[in-house]
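One protein chain omitted, others in place.
And then subunit A:
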């Protein structure tokens, strides 16, 4: 049975010899890289198969860009150092052909089918939700406990192959990408004269997924005897040689040239002006036999033979909802609830065991006959054993549930859209400024001491319903960095022009932390020199704004605000509250905390409660109304079901990562198109 995978899902592979069918509806280049356990390309030995160097040990890719491809893979032939086989797709480049799509957003969603050599479909994967990406890590085959599995990745890269290669640790990424594109282009020019509908290339003997063969997606259910043939596809010697050469020369190119498009429905793949796009795409039934591996293939023994297909594992998006985003949101909350409950079950069992033990002990002690002596000792030990047994039993159940949740997290995490994902998630590489407001934004992650490795995203609905307070009591600079990371997330989650950020930093102490926001032009900051006047001026403007919007609402004329009124949501970051605030400003801030969220004005306070101690209890309602975030992990958040104290971790940008700057840069780049 074919499994239709969603992003992040994996699936066991029944055998080592596979064929991967790509149908993209538009000419794409297909390439394969070999990676180590961490997903970086293997350093010693060939690691790239692309149209210019189509053979590697155990891998063959097409020589051209095409709308449909077949790639042959023999996992048994993989050197021991190889733990992942990445299948990449890239657009040959906008200039390659008139009418070619500039990015995957303009092309039909690519579909990949993993099949056995005899054509039995194993898994299919349609890569949806792409936009400005020009290169994709489509799927990866990876070793898991000596067996191979396939994972639907679907990770797009706006920066194209160079960005993708950079992610895989290729030293000279740009060069490698160029080589691929050059090779693809070269092949393409050679291939153009190909006659129209390419006859179904039988996948049979020798069947290597040759370029252009893509043709008849269904036509070719080749008669090929499974596994019989073997052919160029995986030919050891030449493949190896070619591969190595590629590696040395330039890190490897990947782009298959477009050709074969014609087959998809008979459009003649002729020279200029031909529309290569083929909206009709099937999840093609696997083609038949791909070459068998020559017997002498080296590390044959190391890949274990197919694993029996296992029970279907967890799936990303396995929850109610109209869109994938909503399903993921609900799934994350479902996991949150499951984790809360299973830990509650464990804790209640452990508590019960404890209290039962104490009761039994009390009973023993209360009775003079059982208070001492060997009998008492034995009874005591028995009670203790009963306690331990119950706790062990509870632990077993907990471990079972945690394992299930961990498996679910493993598939959900890669499927998360950037707004739901941590900064370290590669989803941010494919970040683009959203067109519509996403459902929610991640404000950090939550975990419980029983399962510290299970981090549940803390998702908050947008627009925010309450203000945020980053507690700077422990670490002022870290608090500012957290606030900036949160503000950047909020910015990145709003369409251009619908979110404005103001900051009050009367002492100027936050200048360094604000720099990334400031550089992108996202931040409106009164100069620190403005001091109290600056604070009061900004607060007065925002207060009047809230008042105006509320009046308009009450009057039923919410759509009738003055012309030129900026309808964007406003975020006010306040550093070192209450420094620079007079009584009037404090009152305005309290007003904004209460009335702001419903009128689109949100607070992000960076403050140490001690600093405001002089105000006494009058500010308590303000603190209570804000969601407290901490720059360092801290267990102060409760869940709504059983009230565990969850350890909150802020959305910190990994050290050395440029993701924050990159994302803000993309935002800044998108802004001019929408006017100032």
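One rule holds in what follows: a contact is a pair of C-beta atoms (placed from the backbone, for glycine too) under 8 Å apart; a residue touches a chain by one contact, two chains touch by 3 or more; residues count from 1.
Criterion: contacts and distances are computed from a predicted model.
Novice: Identify the UniProt protein name of the omitted chain, choosing among "GSCFA domain-containing protein", "TerD family protein", "Ferrous iron transporter FeoA-like domain-containing protein" or "Serine-protein kinase RsbW".
Specialist: Options "GSCFA domain-containing protein", "TerD family protein", "Ferrous iron transporter FeoA-like domain-containing protein" or "Serine-protein kinase RsbW" narrow down to "TerD family protein" for the missing chain.
Novice: Specify the residue from the set A:81, A:166, A:344 or A:379 that touches the hidden chain.
Specialist: A:344
Novice: Given that one chain is not shown, which residue among A:41, A:57, A:315 or A:353 touches it?
Specialist: The single option touching the absent chain is A:353.
Novice: Which parts of subunit A face the unshown chain closely enough to count as touching?
Specialist: Touching the chain left out of view, subunit A contributes residues 337, 340-342, 344-346, 348-349, 352-353, 356, 390, 393-394, 396-397, 641-642.
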